[in-house]
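With one protein chain held back, the other chains of the complex are shown just where they sit.
Coming up: chain A.
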Amino acid sequence: MTDVKHHGAHGAQDGDRPAVDLSDPTLTRFEIVREGARRDDIEIVTYESQFPHPGSKQEKRIERAIALLFILAGALAMAFLAVYIFWEWEFELGWTLSDYFTPLLGITLGFSLMCVGFAILAWAKKLLPHEISIQDRHEAMSTDEDRQITGQTMVYTVDELGVQRRPLLKGAVALGLAPLGLVAAAPLVGGLIRNPHKNETPEMYSTGFNPAFNNGQLVRLTREDGTPIRPDDVSVGGQMTVFPGIPHGATNEWADSPTLLIHLRSTDAEAARQANAGDPNEHNQDAMWGNYIAYSKICTHAGCPASLYEQQTNRLLCPCHQSQFLITDNARPIFGPASRRLPQLPITVDDEGFFVASSDYREAIGPDFWERP
(Lines give C-alpha, C1' and ligand atoms only; values in the text may rest on other atoms or scores of the structure.)
Protein backbone atom coordinates (compact mmCIF):
# COMPACT_ATOMS: atom_id res chain seq x y z
CA MET A 1 0.00 0.00 0.00
CA THR A 2 2.65 2.53 0.95
CA ASP A 3 4.52 1.58 -2.17
CA VAL A 4 1.46 2.49 -4.19
CA LYS A 5 1.17 5.86 -2.56
CA HIS A 6 4.66 6.84 -3.60
CA HIS A 7 4.38 5.73 -7.14
CA GLY A 8 0.80 6.74 -7.61
CA ALA A 9 -0.48 9.26 -10.08
CA HIS A 10 2.01 11.80 -8.96
CA GLY A 11 4.81 9.46 -9.80
CA ALA A 12 3.68 9.73 -13.37
CA GLN A 13 4.71 13.33 -13.41
CA ASP A 14 7.79 13.07 -11.30
CA GLY A 15 9.62 11.57 -14.18
CA ASP A 16 11.28 9.11 -11.83
CA ARG A 17 10.55 6.16 -14.06
CA PRO A 18 12.69 5.35 -17.03
CA ALA A 19 11.29 6.29 -20.41
CA VAL A 20 9.94 3.28 -22.25
CA ASP A 21 11.51 2.57 -25.58
CA LEU A 22 8.59 1.52 -27.73
CA SER A 23 10.82 -0.04 -30.34
CA ASP A 24 12.11 -2.50 -27.78
CA PRO A 25 10.95 -5.88 -29.10
CA THR A 26 10.85 -7.42 -25.64
CA LEU A 27 8.04 -5.12 -24.55
CA THR A 28 4.80 -6.96 -23.89
CA ARG A 29 1.56 -5.55 -25.19
CA PHE A 30 0.49 -4.73 -21.65
CA GLU A 31 3.62 -2.68 -21.17
CA ILE A 32 2.73 -0.64 -24.24
CA VAL A 33 -0.81 -0.13 -22.94
CA ARG A 34 0.58 0.91 -19.58
CA GLU A 35 2.92 3.36 -21.26
CA GLY A 36 -0.03 4.79 -23.20
CA ALA A 37 -1.99 5.20 -19.99
CA ARG A 38 0.98 6.96 -18.42
CA ARG A 39 1.03 9.45 -21.23
CA ASP A 40 -2.51 10.33 -20.22
CA ASP A 41 -1.49 10.63 -16.58
CA ILE A 42 -2.95 7.29 -15.63
CA GLU A 43 -1.01 4.96 -13.43
CA ILE A 44 -2.24 1.38 -13.52
CA VAL A 45 -1.53 0.40 -9.95
CA THR A 46 -3.00 -3.07 -9.88
CA TYR A 47 -3.91 -5.25 -12.76
CA GLU A 48 -4.08 -8.81 -11.66
CA SER A 49 -5.97 -11.88 -12.67
CA GLN A 50 -8.65 -13.03 -10.29
CA PHE A 51 -7.40 -16.59 -10.50
CA PRO A 52 -4.34 -18.19 -8.96
CA HIS A 53 -3.17 -19.56 -12.31
CA PRO A 54 -4.51 -19.63 -15.86
CA GLY A 55 -7.07 -22.33 -16.48
CA SER A 56 -7.83 -22.87 -12.82
CA LYS A 57 -10.89 -24.85 -11.86
CA GLN A 58 -12.71 -21.75 -10.64
CA GLU A 59 -12.09 -19.94 -13.92
CA LYS A 60 -13.42 -22.90 -15.91
CA ARG A 61 -16.49 -22.92 -13.76
CA ILE A 62 -17.22 -19.28 -14.39
CA GLU A 63 -16.57 -19.68 -18.09
CA ARG A 64 -19.08 -22.49 -18.22
CA ALA A 65 -21.65 -20.44 -16.36
CA ILE A 66 -21.25 -17.50 -18.73
CA ALA A 67 -21.49 -19.75 -21.76
CA LEU A 68 -24.64 -21.26 -20.30
CA LEU A 69 -26.16 -17.80 -19.84
CA PHE A 70 -25.48 -16.88 -23.46
CA ILE A 71 -26.98 -20.14 -24.69
CA LEU A 72 -29.99 -19.61 -22.47
CA ALA A 73 -30.39 -16.12 -23.89
CA GLY A 74 -30.39 -17.59 -27.38
CA ALA A 75 -32.93 -20.24 -26.43
CA LEU A 76 -35.22 -17.64 -24.89
CA ALA A 77 -34.89 -15.44 -27.95
CA MET A 78 -35.92 -18.42 -30.07
CA ALA A 79 -38.84 -18.96 -27.73
CA PHE A 80 -39.80 -15.30 -28.22
CA LEU A 81 -39.80 -15.76 -31.96
CA ALA A 82 -41.80 -18.95 -31.69
CA VAL A 83 -44.43 -17.27 -29.54
CA TYR A 84 -44.47 -14.27 -31.83
CA ILE A 85 -45.04 -16.38 -34.91
CA PHE A 86 -47.17 -19.28 -33.75
CA TRP A 87 -49.08 -18.17 -30.67
CA GLU A 88 -52.65 -17.05 -31.07
CA TRP A 89 -52.54 -13.30 -30.70
CA GLU A 90 -55.67 -11.73 -32.08
CA PHE A 91 -57.98 -10.35 -29.44
CA GLU A 92 -61.09 -12.31 -28.68
CA LEU A 93 -63.71 -11.75 -26.07
CA GLY A 94 -63.42 -13.91 -22.99
CA TRP A 95 -60.57 -15.93 -21.68
CA THR A 96 -58.47 -17.21 -24.55
CA LEU A 97 -54.93 -18.22 -25.29
CA SER A 98 -54.31 -14.83 -26.83
CA ASP A 99 -54.44 -13.33 -23.33
CA TYR A 100 -51.04 -14.91 -22.74
CA PHE A 101 -49.45 -13.53 -25.87
CA THR A 102 -48.06 -10.32 -24.38
CA PRO A 103 -46.98 -11.87 -21.06
CA LEU A 104 -45.14 -14.63 -22.92
CA LEU A 105 -43.40 -12.10 -25.14
CA GLY A 106 -42.40 -10.15 -22.05
CA ILE A 107 -41.11 -13.18 -20.19
CA THR A 108 -39.07 -14.56 -23.08
CA LEU A 109 -37.68 -11.21 -24.20
CA GLY A 110 -37.08 -9.97 -20.66
CA PHE A 111 -35.26 -13.05 -19.45
CA SER A 112 -33.31 -13.34 -22.68
CA LEU A 113 -32.02 -9.79 -22.35
CA MET A 114 -31.33 -10.30 -18.68
CA CYS A 115 -29.31 -13.44 -19.45
CA VAL A 116 -27.18 -11.46 -21.87
CA GLY A 117 -26.85 -8.74 -19.26
CA PHE A 118 -25.78 -11.12 -16.52
CA ALA A 119 -23.42 -12.92 -18.88
CA ILE A 120 -21.65 -9.70 -19.84
CA LEU A 121 -21.57 -8.52 -16.26
CA ALA A 122 -20.13 -11.84 -15.09
CA TRP A 123 -17.57 -11.70 -17.87
CA ALA A 124 -16.47 -8.23 -16.79
CA LYS A 125 -16.64 -8.78 -13.09
CA LYS A 126 -15.46 -12.35 -12.71
CA LEU A 127 -13.15 -13.03 -15.63
CA LEU A 128 -11.40 -9.77 -16.36
CA PRO A 129 -8.46 -8.88 -14.17
CA HIS A 130 -8.97 -6.63 -11.17
CA GLU A 131 -7.79 -3.18 -11.82
CA ILE A 132 -6.98 -0.08 -9.86
CA SER A 133 -5.87 2.89 -11.88
CA ILE A 134 -5.22 6.42 -10.80
CA GLN A 135 -5.67 9.35 -13.11
CA ASP A 136 -4.69 12.95 -12.45
CA ARG A 137 -7.48 15.43 -12.70
CA HIS A 138 -5.60 18.48 -13.92
CA GLU A 139 -8.06 20.90 -12.50
CA ALA A 140 -6.36 24.18 -13.47
CA MET A 141 -5.64 23.21 -17.03
CA SER A 142 -5.07 26.69 -18.42
CA THR A 143 -2.22 28.70 -17.01
CA ASP A 144 -2.66 32.34 -16.14
CA GLU A 145 -0.66 33.14 -19.24
CA ASP A 146 -3.03 31.17 -21.41
CA ARG A 147 -6.02 32.83 -19.88
CA GLN A 148 -4.45 36.20 -20.53
CA ILE A 149 -3.66 35.37 -24.13
CA THR A 150 -7.16 34.08 -24.86
CA GLY A 151 -8.75 37.06 -23.19
CA GLN A 152 -6.59 39.50 -25.10
CA THR A 153 -7.29 37.69 -28.37
CA MET A 154 -11.00 38.06 -27.86
CA VAL A 155 -10.78 41.72 -26.95
CA TYR A 156 -8.49 42.18 -29.93
CA THR A 157 -11.05 40.63 -32.27
CA VAL A 158 -13.73 42.98 -31.05
CA ASP A 159 -11.28 45.88 -31.28
CA GLU A 160 -10.36 45.10 -34.86
CA LEU A 161 -14.00 45.07 -35.88
CA GLY A 162 -14.07 48.51 -34.35
CA VAL A 163 -17.68 48.36 -33.29
CA GLN A 164 -16.92 50.75 -30.47
CA ARG A 165 -15.25 53.27 -32.76
CA ARG A 166 -17.86 53.12 -35.50
CA PRO A 167 -21.19 54.07 -33.97
CA LEU A 168 -22.77 54.33 -37.37
CA LEU A 169 -22.14 50.68 -38.06
CA LYS A 170 -23.29 49.72 -34.59
CA GLY A 171 -26.60 51.46 -35.18
CA ALA A 172 -26.94 50.08 -38.68
CA VAL A 173 -26.30 46.53 -37.58
CA ALA A 174 -28.89 46.83 -34.85
CA LEU A 175 -31.38 48.35 -37.23
CA GLY A 176 -30.73 45.67 -39.79
CA LEU A 177 -30.71 42.60 -37.60
CA ALA A 178 -33.47 43.30 -35.12
CA PRO A 179 -36.18 43.32 -37.81
CA LEU A 180 -34.70 40.15 -39.27
CA GLY A 181 -35.03 38.52 -35.86
CA LEU A 182 -38.63 39.62 -35.75
CA VAL A 183 -39.17 38.09 -39.17
CA ALA A 184 -38.06 34.76 -37.74
CA ALA A 185 -40.51 35.09 -34.85
CA ALA A 186 -43.39 36.49 -36.87
CA PRO A 187 -44.81 33.35 -38.48
CA LEU A 188 -44.52 31.44 -35.25
CA VAL A 189 -46.18 34.05 -33.08
CA GLY A 190 -48.51 35.34 -35.75
CA GLY A 191 -49.60 31.90 -36.81
CA LEU A 192 -50.17 30.56 -33.34
CA ILE A 193 -51.69 33.53 -31.57
CA ARG A 194 -55.41 33.43 -31.56
CA ASN A 195 -57.71 35.98 -30.01
CA PRO A 196 -60.15 34.17 -27.73
CA HIS A 197 -62.60 37.08 -27.88
CA LYS A 198 -62.95 37.61 -31.59
CA ASN A 199 -66.09 35.63 -32.50
CA GLU A 200 -69.39 37.48 -32.58
CA THR A 201 -70.81 35.01 -30.08
CA PRO A 202 -67.84 35.14 -27.73
CA GLU A 203 -66.58 31.60 -27.19
CA MET A 204 -65.43 32.24 -23.66
CA TYR A 205 -68.94 33.19 -22.57
CA SER A 206 -71.24 31.11 -24.72
CA THR A 207 -72.17 27.44 -24.91
CA GLY A 208 -74.27 25.29 -27.18
CA PHE A 209 -77.34 26.52 -25.32
CA ASN A 210 -76.98 29.94 -26.91
CA PRO A 211 -79.96 30.42 -29.26
CA ALA A 212 -77.54 32.04 -31.73
CA PHE A 213 -76.40 28.54 -32.62
CA ASN A 214 -79.98 27.37 -33.17
CA ASN A 215 -81.25 29.99 -35.63
CA GLY A 216 -82.39 32.14 -32.72
CA GLN A 217 -84.67 29.48 -31.25
CA LEU A 218 -84.42 28.27 -27.68
CA VAL A 219 -82.22 25.18 -27.42
CA ARG A 220 -83.66 21.96 -26.10
CA LEU A 221 -82.00 19.87 -23.44
CA THR A 222 -81.25 16.48 -24.96
CA ARG A 223 -79.76 13.15 -24.04
CA GLU A 224 -76.47 12.01 -25.54
CA ASP A 225 -78.33 10.47 -28.49
CA GLY A 226 -80.13 13.77 -29.20
CA THR A 227 -83.59 12.90 -27.91
CA PRO A 228 -85.39 15.67 -25.99
CA ILE A 229 -86.41 15.29 -22.37
CA ARG A 230 -89.75 15.66 -20.63
CA PRO A 231 -90.03 16.50 -16.93
CA ASP A 232 -91.38 12.97 -16.29
CA ASP A 233 -88.15 11.45 -17.57
CA VAL A 234 -86.26 12.48 -14.43
CA SER A 235 -87.63 10.98 -11.23
CA VAL A 236 -87.62 12.81 -7.92
CA GLY A 237 -84.10 12.89 -6.47
CA GLY A 238 -82.75 11.77 -9.82
CA GLN A 239 -80.36 13.48 -12.18
CA MET A 240 -79.39 13.32 -15.84
CA THR A 241 -76.57 14.65 -17.94
CA VAL A 242 -78.00 16.74 -20.77
CA PHE A 243 -76.57 18.34 -23.88
CA PRO A 244 -77.65 21.17 -26.16
CA GLY A 245 -80.15 19.96 -28.78
CA ILE A 246 -78.16 21.18 -31.76
CA PRO A 247 -76.19 19.18 -34.34
CA HIS A 248 -73.16 17.51 -32.70
CA GLY A 249 -74.38 18.98 -29.41
CA ALA A 250 -73.14 16.00 -27.44
CA THR A 251 -69.68 15.84 -29.01
CA ASN A 252 -66.43 17.43 -27.93
CA GLU A 253 -67.12 20.29 -30.29
CA TRP A 254 -69.37 21.57 -27.50
CA ALA A 255 -67.11 20.45 -24.68
CA ASP A 256 -68.27 23.36 -22.52
CA SER A 257 -71.96 22.52 -22.71
CA PRO A 258 -72.66 19.32 -20.72
CA THR A 259 -75.15 20.14 -18.01
CA LEU A 260 -76.55 18.28 -15.04
CA LEU A 261 -80.33 18.34 -14.78
CA ILE A 262 -81.54 17.49 -11.27
CA HIS A 263 -85.05 16.84 -10.02
CA LEU A 264 -84.94 18.03 -6.43
CA ARG A 265 -87.23 16.81 -3.67
CA SER A 266 -89.73 19.50 -2.86
CA THR A 267 -88.12 20.69 0.40
CA ASP A 268 -84.74 20.93 -1.25
CA ALA A 269 -86.30 22.62 -4.25
CA GLU A 270 -87.84 25.22 -1.97
CA ALA A 271 -84.44 25.92 -0.41
CA ALA A 272 -82.83 26.15 -3.82
CA ARG A 273 -85.54 28.50 -5.08
CA GLN A 274 -85.04 30.81 -2.13
CA ALA A 275 -81.29 30.79 -2.59
CA ASN A 276 -81.83 31.61 -6.25
CA ALA A 277 -84.10 34.47 -5.40
CA GLY A 278 -81.53 35.85 -3.01
CA ASP A 279 -78.70 35.54 -5.51
CA PRO A 280 -76.64 38.69 -5.08
CA ASN A 281 -75.83 39.15 -8.76
CA GLU A 282 -79.32 38.09 -9.84
CA HIS A 283 -78.07 35.63 -12.49
CA ASN A 284 -79.91 32.70 -10.98
CA GLN A 285 -83.28 34.37 -10.41
CA ASP A 286 -86.11 32.39 -11.96
CA ALA A 287 -83.62 29.91 -13.38
CA MET A 288 -85.42 26.81 -12.03
CA TRP A 289 -88.45 25.19 -13.57
CA GLY A 290 -90.62 23.64 -10.93
CA ASN A 291 -88.43 21.41 -8.80
CA TYR A 292 -85.91 21.04 -11.60
CA ILE A 293 -82.56 22.76 -11.54
CA ALA A 294 -79.71 22.60 -14.06
CA TYR A 295 -76.05 23.33 -13.41
CA SER A 296 -73.05 23.34 -15.69
CA LYS A 297 -71.20 20.07 -15.34
CA ILE A 298 -67.85 21.63 -16.13
CA CYS A 299 -66.07 22.25 -12.85
CA THR A 300 -65.12 25.87 -12.28
CA HIS A 301 -61.82 24.69 -10.88
CA ALA A 302 -60.04 22.93 -13.72
CA GLY A 303 -62.82 21.78 -16.02
CA CYS A 304 -63.42 18.15 -15.09
CA PRO A 305 -67.03 17.03 -15.15
CA ALA A 306 -68.33 17.54 -11.61
CA SER A 307 -70.44 14.46 -11.78
CA LEU A 308 -70.77 12.75 -8.40
CA TYR A 309 -74.11 13.79 -6.96
CA GLU A 310 -74.76 12.96 -3.34
CA GLN A 311 -78.49 12.84 -2.94
CA GLN A 312 -78.70 13.04 0.84
CA THR A 313 -76.51 16.10 1.25
CA ASN A 314 -77.31 17.73 -2.10
CA ARG A 315 -73.63 18.04 -2.79
CA LEU A 316 -71.98 17.74 -6.14
CA LEU A 317 -68.46 16.36 -5.92
CA CYS A 318 -65.85 16.79 -8.61
CA PRO A 319 -63.69 13.66 -8.84
CA CYS A 320 -60.57 15.48 -10.04
CA HIS A 321 -59.64 17.54 -6.99
CA GLN A 322 -62.65 16.91 -4.75
CA SER A 323 -64.25 20.31 -4.88
CA GLN A 324 -67.77 20.16 -3.47
CA PHE A 325 -70.68 22.34 -4.44
CA LEU A 326 -73.92 22.82 -2.57
CA ILE A 327 -76.75 22.34 -5.05
CA THR A 328 -79.39 23.99 -2.89
CA ASP A 329 -77.36 27.16 -2.47
CA ASN A 330 -76.48 28.33 -5.99
CA ALA A 331 -73.88 25.53 -6.20
CA ARG A 332 -71.64 27.50 -3.88
CA PRO A 333 -68.24 25.77 -3.44
CA ILE A 334 -68.09 24.47 0.12
CA PHE A 335 -64.89 22.45 0.09
CA GLY A 336 -61.79 21.94 -1.98
CA PRO A 337 -59.84 24.16 -4.32
CA ALA A 338 -62.71 25.53 -6.43
CA SER A 339 -63.42 29.16 -5.62
CA ARG A 340 -66.36 29.89 -7.89
CA ARG A 341 -69.88 28.49 -7.98
CA LEU A 342 -71.15 26.37 -10.85
CA PRO A 343 -73.17 28.48 -13.29
CA GLN A 344 -76.85 27.66 -13.41
CA LEU A 345 -78.66 27.12 -16.69
CA PRO A 346 -82.06 28.86 -16.73
CA ILE A 347 -84.58 26.26 -17.90
CA THR A 348 -88.21 26.06 -18.80
CA VAL A 349 -90.53 23.75 -20.79
CA ASP A 350 -91.62 24.52 -24.35
CA ASP A 351 -95.05 24.11 -25.95
CA GLU A 352 -94.42 20.46 -26.74
CA GLY A 353 -93.50 19.71 -23.16
CA PHE A 354 -89.77 19.36 -23.58
CA PHE A 355 -87.09 21.05 -21.51
CA VAL A 356 -85.41 24.05 -23.15
CA ALA A 357 -82.83 26.52 -21.94
CA SER A 358 -84.60 29.86 -21.56
CA SER A 359 -81.28 31.51 -22.41
CA ASP A 360 -77.62 30.64 -22.49
CA TYR A 361 -75.69 30.48 -19.22
CA ARG A 362 -75.55 33.90 -17.68
CA GLU A 363 -72.03 33.39 -16.31
CA ALA A 364 -68.92 32.08 -17.98
CA ILE A 365 -68.75 28.31 -17.55
CA GLY A 366 -65.67 26.27 -16.81
CA PRO A 367 -62.27 27.12 -15.36
CA ASP A 368 -61.72 30.63 -14.20
CA PHE A 369 -59.60 33.13 -16.09
CA TRP A 370 -58.25 36.65 -15.69
CA GLU A 371 -60.75 38.79 -17.56
CA ARG A 372 -63.92 37.00 -16.48
CA PRO A 373 -66.29 39.80 -15.47
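Heads up, the rule we're going with is that a residue touches a chain if its C-beta (ideal position, glycine included) is under 8 Å from a C-beta of that chain, and two chains touch if they have at least 3 such contacts; residues count from 1.
Assume contacts and distances are computed from a predicted model.
The protein name that UniProt records for the chain not on display, among "FtsX-like permease family protein", "NADH-quinone oxidoreductase subunit B", "ABC-type quaternary amine transporter" or "Cytochrome bc1 complex cytochrome b subunit", is "Cytochrome bc1 complex cytochrome b subunit".
Looking at A:Gly74, A:Gly151 or A:Pro337, the residue that reaches the missing chain in the full complex is A:Pro337. For chain A, the residues touching the absent chain in the complete assembly are 1, 4-5, 8-9, 36-37, 39-40, 42, 44-45, 58, 61, 84, 89-93, 102-107, 109-125, 128, 131-137, 139, 192-197, 203-204, 224, 241, 243, 250-252, 254-258, 297-298, 301-305, 307-308, 317, 319-323, 333, 335-340, 366-373.
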